[in-house]
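Below you'll find the structure I mean.
Entry: subunit A
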Amino acid sequence: MNLNDVVAAFVTGLTLSDVVFIVIAGITVLSALGVVLARNIVHSAVFLVITFLGVAAVYFQLNAGFLGLVQIMVYAGAISVLMIFAIMLVMDVEPQETNLFNKSVPTILTGGYVGVLFFAGMTGAIAFTKWPVSSVKAGDAGADLLAGLMLGKYVVPFEVAAILLLVAVVGAIILARGVEDK
Partner candidate 1 sequence: MNNLPLLSLTLFIPIIGAIFIMALPKDQEKAIKYIAAGSTFISLVLSLIVFITYDRSAGGMQFIENIPWVADLGVSYALGVDGISLPLLLLTNLIGFSGVYASWNISPRGKEFFALLLILITGVMGTFVTTDLFIFFMFYEVVVIPIYLMVIMWGSTKRVTKEYAGMKLTIYLLIGSAFLLVGLIALFVTAKGLLGFPSMDIMTLAGVEFPVGFQIFVYALMAFGFGTLLSMFPFHGWSPDGYAGAPTAVSMIHAGVLKKIGGYGLIRIGLFILPAGAKYIAPIIVILALGNVVYAAFICLSQKDLKYIVGYSSVSHMGYVLIGIAALNVISINGAIMMMFAHGVMAALFFAMIGNLYEKSHTRNVDDFGGLAHQMPRLATGFMLAGLASLGLPGTVNFIGEFTIFVGAFSTFKVIAIIAITGIILTAVYILRTLGDVLFGPRKEEWDHLQDLKGPELVPLIVLGAAILIGGILPFTVMDLINSGVGELLAHIGSIQIGGIF
Partner candidate 2 sequence: MIGLSHYLVLGTMLFSIGLFGVLSKRNAIAVLMCVELMLNAVNINFVAIEKFITPGTGLGQLFAIFVIVVAAAEVAVGLALVISIYRQKKSVNLNDFNLLKW
């Protein structure tokens, strides 16, 4: 399937799930853009939450319900809150100028250019690839399956991830607490 077919698929009949996907995808992308473009960091944070929720919705649509929940809990829940806290802690200027673009315009332009190039190249790669799609139709891979993997084949990463979180916590505490300057 190549890009033309993609376009064609849009003009020809769209199933409901397709429409849903398009809607979700649209929301997600737009909110993501919002994150980037908003001049107020708080707005960005809000957009970010929306994006996370959109991604969660995508998961649901991909029959990854458990993951969707995790996404909502961890991202939309924990991380976003964390961000907001941080923002509150470091807010001292006018909210309107809290989230401006980089000073140097060339950086922004080249950055945009690079981003577009990346997108173009990657899309091309994706479009021209024959994906080894499997015909098997499987239902929602539930938490039990993942649990089995985590405690079975992937126990090492699992344990290491635990250590990683510990490290992160300790580190975050140390860094955030800081030391009294002498």
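The candidates were selected such that all candidates are chains of the complex that A comes from, given by their letters.
Quick notes on this structure:
Rule of thumb we're sticking to: a residue touches a chain if its C-beta (ideal position, glycine included) is under 8 Å from a C-beta of that chain, and two chains touch if they have at least 3 such contacts; residues count from 1.
Quick caveat, the model's predicted, so the values are computed rather than measured.
One candidate among 1 or 2 touches subunit A in this complex; it is 2, while the rest do not. Listing the residues of subunit A that touch candidate 2 in their complex gives 1, 6, 9, 15, 17-18, 21-22, 25, 28-29, 32-33, 35-36, 41, 44-45, 48, 51-52, 55, 58-59, 62-64, 66-67, 70-71, 74-75, 78-79, 82-83, 85-87, 89-90, 92, 98-103, 107-108, 110-112, 114-116, 118-119, 122-123, 126-127, 129, 131-134, 136-139, 141, 145-146, 148-150, 154, 157, 161, 164-165, 167-169, 171-176, 178.
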